[in-house]
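Here we show just some of the chains, and they stay where they sit in the whole.
Chain lettering (A and B) follows the sequence in which the chains are written, and residue indices restart at 1 in each chain.
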Amino acid sequence: MGLLSAADAEKVGRLFQDMPRSVTLRLYTQRLNCEGCLDTERILDELAGLSDKVKLEKLNALTDTDRREADAVEFVPAFIVSGANDRVRFYGTPSGYEFSTLLTLITDAGAGIAAAGPDVDALVSALNRDLRIRVFVTPTCPHCPRAAVAAARLAAASPGIRAEIVEAEEFPALSMRYSVQGVPRTVVEDRLFFEGAVPETVFAKALTAALPFLSEPGAEVRDLLSFLEPDA
Amino acid sequence: LKAGLIPPASSSGERSFDVVTAGGGPAGLSAALYLSRYGMRHAVLEGWQPGGQAALTDRIENYPGTGPTTGEALIGVMRSQALSAGTVFLSERVSAASAVDGGGLLIEADGGPVHARALIIATGAAPARLGVPGEEKFYGRGVSYCATCDAPFFRGRHVMVVGGGDSAVKEALHLTSFASRVTLVHRRDALRAEPALADRLLASPSVDVLWNTRLLEIRGTSGVESALLDTPGGQSEIQVDGVFVYVGRKPATEPFAGLVRLNGDGTVWTRDIVLTSHDCVFAAGDVTSNPLRQVVTAAADGARAASAAWHRLGLGG
């Protein structure tokens, strides 16, 4: 039995069919010790069944190690939403509000949607290093899709940025490492963080302002949005 | 670029409109729908929280005319009604607004200045802070203003909810599905919440309520560990793993403080529901002191503000 109602399946299928380019979901799972793997596979199977514009490539995290290392996948379940680029990935089972995030990630990739505007251009040209953005989310968090999509669109705009959406409940150790007890929580390079969601342009502006701080050596952690204040 | 996201440039290359609405919650969206139907050139500066508070609410049962629904779905329909009627949405925050000599308004937003003949303030409200020690420090690490978002981190744990109104009670009920124990701390001796909710809360076996009690301090090291309370029996410290705060809302009126008169509580002063102290500025929804703060009242205020702006600009006969 499908997870989506017939009416929803049709709607989503039409959304996918309208995408200018196709999207591949590259899924890493393993049989043992992975609670979310089966569910994630079912969800992605169902989505891939709705349109030939969405392809699903299944990899075994334990045996396809070369691919996994090339993709820098650290946990399972994980999947890469691969359209024009490979820079957006999701760790965990995309359910609840995360499912709506997933749909947006796919349609964005299929339409080549990226963050845009002068603030984003400024970031892209100032970027002197690679950045990893992690966004912690939960299935019941209504602000989370916005935070996740903003990170993904920044990644789509800049080859140096990778966005990782992390289902916080499914990876308690990781959540604990970043002291996540509130979502959405966005963490950049383990040194910058903020709670809540901001538009992509604001995110880009703050990141540009924070680049010098990231280049300084040290383990100090700061609120990214504090770089928006004029005195920062 | 998606339709409706492109700021139209006026002949002089500036962003200029008949009416600008600040805020993209139910009040702003309803204003936009009406302004579009009035045929006015207008834009919504929706700030950083498109959809407003309502979009973040899991379940809305009391909006007349839709069955029980989610905030996201209800707001989604409102937004697409406005979009398809021709509204321009800008995901920008207003930082200041002022009257221009010789007429018109200058609105400062993230993307630069915007000019308008009239302004509708519909910036709603954000959760009020308690202002106690530890609250700021542990925000995101045990202190939360959104149970719907953060409840899963407190599975099997003991959480405290501060407040006694609809929101506090709704969210405390939501937390009972996750936490092993929910302690509601309320400074009065009765709940202000509607009985349909209050009765359900008081009947819940995993909830206890501390009446006539105030939270004084949130304590811990890397996360929340305990709460210091002022109870009728004196001060006491109880162990909790999280604190959810629902003690009202703070109107988002700072950018407009120099433009229109505010009430003592920070809400925009209004008469005839939507008129402010400035002729060409209108206010709608939770940002006003209009009685009852709900989706339906915000939507009605928005429609009224749009109608008033239309008449004010002389386009309504």
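Assume a contact is a pair of C-beta atoms (placed from the backbone, for glycine too) under 8 Å apart; a residue touches a chain by one contact, two chains touch by 3 or more.
Only a predicted model underlies this, so the values are computations on that prediction, with no experimental measurement involved.
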Per-chain copy numbers for the entire complex work out to A x1, B x2
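The rule we apply is simple: only the chains that are shown with their structure count from here on.
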Here the gap between subunit A and subunit B, centre to centre from mean Cα coordinates and rounded to Å, is 27
Listed in rising order, subunit B residues that touch subunit A in their complex are 1, 48-50, 55-58, 71-72, 91-93, 110-111, 139-144, 146, 148-153, 222-223, 242
Listed in rising order, subunit A residues that touch subunit B in their complex are 116-117, 138-144, 146, 168-169, 175, 179-185, 195-199, 201-202
